[in-house]
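A single protein chain has been omitted from the complex, and every remaining protein chain is retained in its original position.
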Amino acid sequence: MDAKSSTNRMAKASIVGARGYLGRELVRLLLNHPRIESVVPASRSVAGQSVGAVLPALGHRTDVAFVDPDDAAVTDADVVFLATPGGEAARLAPALTEAGCTVVDLSRDHRLQALAGEAPWTYGWADVAPVPAGSTHVANPGCYPTAAVLALAPALQAGLVAAGPLIIDGKSGVSGAGVAPQPHLHYPEMNESVTAYKVLGHDHTHEIRAAATNLSGQDRPVRFTPHLVPQTRGLLATVYAPAADGVTAEDLEATYARAYAGSAFVRLAGEANTGHVRGGNFADVAVDLDPETGLLVARCAIDNLVKGGSGTAVQNMNTALGWDARLGLDAGPAPAAVVEVAA
Amino acid sequence: MDAKSSTNRMAKASIVGARGYLGRELVRLLLNHPRIESVVPASRSVAGQSVGAVLPALGHRTDVAFVDPDDAAVTDADVVFLATPGGEAARLAPALTEAGCTVVDLSRDHRLQALAGEAPWTYGWADVAPVPAGSTHVANPGCYPTAAVLALAPALQAGLVAAGPLIIDGKSGVSGAGVAPQPHLHYPEMNESVTAYKVLGHDHTHEIRAAATNLSGQDRPVRFTPHLVPQTRGLLATVYAPAADGVTAEDLEATYARAYAGSAFVRLAGEANTGHVRGGNFADVAVDLDPETGLLVARCAIDNLVKGGSGTAVQNMNTALGWDARLGLDAGPAPAAVVEVAA
Amino acid sequence: MDAKSSTNRMAKASIVGARGYLGRELVRLLLNHPRIESVVPASRSVAGQSVGAVLPALGHRTDVAFVDPDDAAVTDADVVFLATPGGEAARLAPALTEAGCTVVDLSRDHRLQALAGEAPWTYGWADVAPVPAGSTHVANPGCYPTAAVLALAPALQAGLVAAGPLIIDGKSGVSGAGVAPQPHLHYPEMNESVTAYKVLGHDHTHEIRAAATNLSGQDRPVRFTPHLVPQTRGLLATVYAPAADGVTAEDLEATYARAYAGSAFVRLAGEANTGHVRGGNFADVAVDLDPETGLLVARCAIDNLVKGGSGTAVQNMNTALGWDARLGLDAGPAPAAVVEVAA
Partner (left out) sequence: MDAKSSTNRMAKASIVGARGYLGRELVRLLLNHPRIESVVPASRSVAGQSVGAVLPALGHRTDVAFVDPDDAAVTDADVVFLATPGGEAARLAPALTEAGCTVVDLSRDHRLQALAGEAPWTYGWADVAPVPAGSTHVANPGCYPTAAVLALAPALQAGLVAAGPLIIDGKSGVSGAGVAPQPHLHYPEMNESVTAYKVLGHDHTHEIRAAATNLSGQDRPVRFTPHLVPQTRGLLATVYAPAADGVTAEDLEATYARAYAGSAFVRLAGEANTGHVRGGNFADVAVDLDPETGLLVARCAIDNLVKGGSGTAVQNMNTALGWDARLGLDAGPAPAAVVEVAA
C-alpha cells in the first residue's frame, strides 16, 4: 500500500460523473465520511456551479463547486470514483492510476475483466469478498448483479445449486434508469406502470453469469429479465435456481445463516422488502425451497443507488484503503444508516 | 338455454360482495352494459346505503342502494355475480342456481372443480375458450392465473413447451390485496416498497397448474411467486418455460400471432406494460425466446380488477347468455375501453 | 345552425394536437361517442403512424392513423378540436371556421376574448352556462379556471362574496404539465415531491379574474398559486373568498344545492377528492364558511384532462351541435363514467 492509502490518514476523494444519480449519492455519502477530508465533484455539464445550486437537497451541506472532469483537482486525490457512461471510465482510468490514485470504477468497463481475474482490476464483491487493502483498480458491481449475487452466493459457494439455468427476475426503481429525462420515464407515463425491458441482451446478464461461475466454479446459462416499477429507489431480485439433490430447507437456512453471520450489511429477513433498505447500504435476503419444483427461490432487496452502487463503492474504498468496511456507512456498533423505517 | 338467458332480451344482474374492489368494478361495468336493465348490489356491511354514499365515484350514476345478500332482490336476477370470500360462494351458489340464476363465481371456490371437468361448473377461460351459451355455473379465473394462462396458452396448446417446471413471477398492484386496511398496505408502508409475499403456498399455484395441464395435456410443476408493487391497479406476469427442442423465435411469434389473431381483448405487443391496460379489459402479451437458456419468456399485462376479475366475469356472462363477448366492454367496432393512454 | 350541426345526424370530428394528453383523451372519448361517426387525429410529429402504434392503450380500438395537421381530412369534419400550443390555434381557426367547421379551441388563444364578449368566440362555461346550439367558435376553459369557477360560481352569482381578493390554491397532477419530458418531471424527481410553480404570472390568473368578473359583475384581484403533486391525473382547487356581510353556512349550502341541483356533472360532496373523479367528467364541489375569518372555503376536484379539458370540450361540442350535453360522457340515466371507485 502506498503512502496515499495509509490507514492512519485522512483521504481526498474526487468523483467523475457527479451529477448523475450514483455520482450525487457518492457526494452525499462522502461528505459524511469521517476519513474523507475533501470531496471534488466533477461533471462537464455543470462545471463551475455550486453543488447546492445544482442539487438543492445538498444546499447548506457544502460550498464546493463542480469542476470539469479534466481539472487537475480531480487527479489530486487519493481516491477517484468513476460514475461515468460506458467507455469513458476505460479512457480515464490509466492516467488516474498512473498518478497514484486508487480508482473505483462504477461503470461496466472493467467488470468482466475483473471477474475473469485479469489484472490489474479487482471485482468489488464487498459483502461476499472484500477487496484487499492496497487494491488500486476496483471494478464496482452493477446494481442487478449485486442483488443477484447476494441472493445466490451462499448456495453457490456451498454447492447447493444443481446444473441448469439461473433465472433472475429483477424489479428496479426508476432512478436505476439514470438522470436523463426520457419519454417512458416521464412521470405521467411511468407512474402506475410496470414493464419488463431489454428482455434480450441486457449487459448485466454477462456480469451475473461470470460472477456465478466465479462463485461456484461451474458455468451455467443465465436468464435475466429486468423490470421497471413505479418507485424512485429500491431493487428486488427474485432468483430461481435448481437445488442440488437432497438439499433441504433446513440446509438452505443454515447455509445462509452461516454465510451472513458476521455481515455488516447483509440481513437475513423473513421477507426482502425494498422499503426496508431505502437510502441505506443494507441488503435484505430471504430464501426458500419450493417443494413442488425443487427450485431454490431467493430474494434480495437493496437500494439500487446505495448498496447497488455508491454505498458498495464507498465500502470498496474503505477496504482498499485498509479501513473498516463500515466507515461512513453507518452500520454496526455505532449505527447511523440512512434508512427509512417501516412497520 | 332457459327463458332467462334468451339472446333477445335484457337481463337483470345482482352482485354479492359489491363493496369489495371486484364487486364495485362489476357495478361500474354493469351500469354501463347495454343489455343489463338493472343492477342490484349486495353487501352485508353497507346494506341500506346508497351506492353514491358508499362509493362517491359512482355518485350521480345510479340511485340504487345496497341490499343485504339475503334480500330476495338478489335472487330475482338473471345473473348473479359472487364476489365473496372463499367458502361463501360455495354456500350461496346452490340456492341461486336452483332459482334459475346463471351464477358467475369470482371466488376460488369452484375453479379447481371446473378445471377438472367436474359438472356443473365451467371454467371461465374467456379469451382462450369462451364458455358456451347456456352455461349456468361459471367459475371465473383468478387474476394471476388469467395473466399466466394468456402468456402461455398458445405455446402450451401448440406443444412448444418442453417438460419441466413453469415459473410465474407475478407483480400485482395493491388493489389485488382487497379493500380491507392492513398494516403493510397502509399508504406510508406500501408506497416505495416492492416485496414478494406468500412465496410458498399461494392458492393460485394450484389453479395455474391445473389450467396448464388442461391446456397442454401434460402435468408440470408450477413455481408461482407473487409480488406487491406500489401501484393501485395492474398486474404483470413474467413467465419462464423451457422451449421444446427445435423451437425458434419465429415459431413462437407465428404461433402467438395465430392464436390471438381474432381476439377482441388480447393484444400482442412489443412489450407488455400495465399502464397500457389500466381500467380496461385488454391483456397485452409479449413473448421472446432466450437463446442462452432455451427458455421461453412470456409477459402478460392486465388490469387485475378488470381483465383479472370483473371484466372477464362480464365477458363470461355475455357468452353464457349467448351475447357478443364484447358487450359492455368497449372493444371492437364501437370501442370504448376505459383505458388510460400512454406514449 | 347550419346543416353540418343538425341534431339529427352523425358528425365527423378531427383533433389537431392529438398526441398530447388532451388530444389523446379526445381521441378516447370521441371513439366512444354515439353520434361521432369518424375521428381524424392530427399531429405533425407522428403523422402516418397508426393510433395503436403511438398510443398502445388505444390499440384494438381503432385502426385510424394520425394525419398531418395540414391534411385535407382535418377540415373535412363537422367539428375540429384544437389541442395545440398557444398561438397555433389562433393561426388555424379562421380557415377552419371559414370551411364551415365548428371549432372548439382548447388552447388559451381565444379565452380572454370570449370572456370579454368579443365575437365570434363563446366561452365554454359548460356546467355553468352551456354554449348555445349553433355556436361555431368555442373557447374551452383552462383546467384551473374550470375548477376555480365551479368552486365559486354559485357564491359569486348569488352575491355572497364581498369585495377583496380571491385566492386560488391549485394542486394539479403531472399530466397537466404536458407530454414533453422535462428534468423536473422525470419520474425520480417528481415522485415524492410537492412544489408551487409559476407563483407570479401564470396565464390562468387572467382567465380566472375575467371569469369571476363575468359571473359577479364586479372585478376583483386574483391570487392564483399552482402546485404540482405526485399523481398522474387530478386537480384540486382550494378557493378562499371573503363572504359578504351576514352570509351564513346555511345560505351557502342552500345556494350551492340550488345552483347544482340539476347538474349532470357537478356533484356536491362532503369533501372533494381527486380520486373520486379520476378518468371521468365529474366535478366534486364542497364549500364551508370559516367562522374565524369570515372566509368562504370552497374546494373543487376534477380530472384535469377530462373535466379540465377534453370532457368539457366534448360537452361543449354536444350543446353547440344541439345535442344532449351528456352524450358520450356517460352520466345521467344511462351512466358509464370512466371513474375509479373508492371507499
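In order of appearance the chains are A, B and C, and numbering begins at 1 in each one.
To be clear about the criterion, a residue touches a chain if its C-beta (ideal position, glycine included) is under 8 Å from a C-beta of that chain, and two chains touch if they have at least 3 such contacts.
The structure displayed is predicted, hence computed values, not measured ones.
Among C:S14, C:T84, C:T122 or C:Q231, the one in contact with the hidden chain is C:Q231. Contact with the omitted chain, checked across C:A116, C:V199 or C:A254, is made by C:V199. Among A:I208, A:V277 or A:L296, only A:V277 touches the chain left out of the display. Where subunit B meets the omitted chain, the residues involved are 21, 173-175, 179-183, 185-188, 190-192, 230-233.
Interface residues of subunit A with the unshown chain, by the touch rule above, are 19, 21, 24-25, 27-28, 31-32, 54-62, 179, 192, 232, 264-265, 267, 269, 273, 275-280, 282, 284, 330-332, 335-343.
Those residues of subunit C that touch the chain absent from the view are 165, 167, 169, 171, 173, 183-184, 186, 188-197, 199-200, 205, 221-223, 225, 227, 229-234, 236, 238, 240, 271-275, 278, 286, 288, 290-295, 297, 299, 301, 340, 342-343.
The rule is short, and it goes like this: only the chains that are shown with their structure count from here on.
With chains reduced to the mean position of their C-alpha atoms, the one farthest from subunit B is A.
Subunit C has its Cα centroid 47 Å from the Cα centroid of subunit A. Taken residue by residue, subunit C touches two or more other chains at 21, 179, 192, 232, whereas all remaining positions touch fewer.
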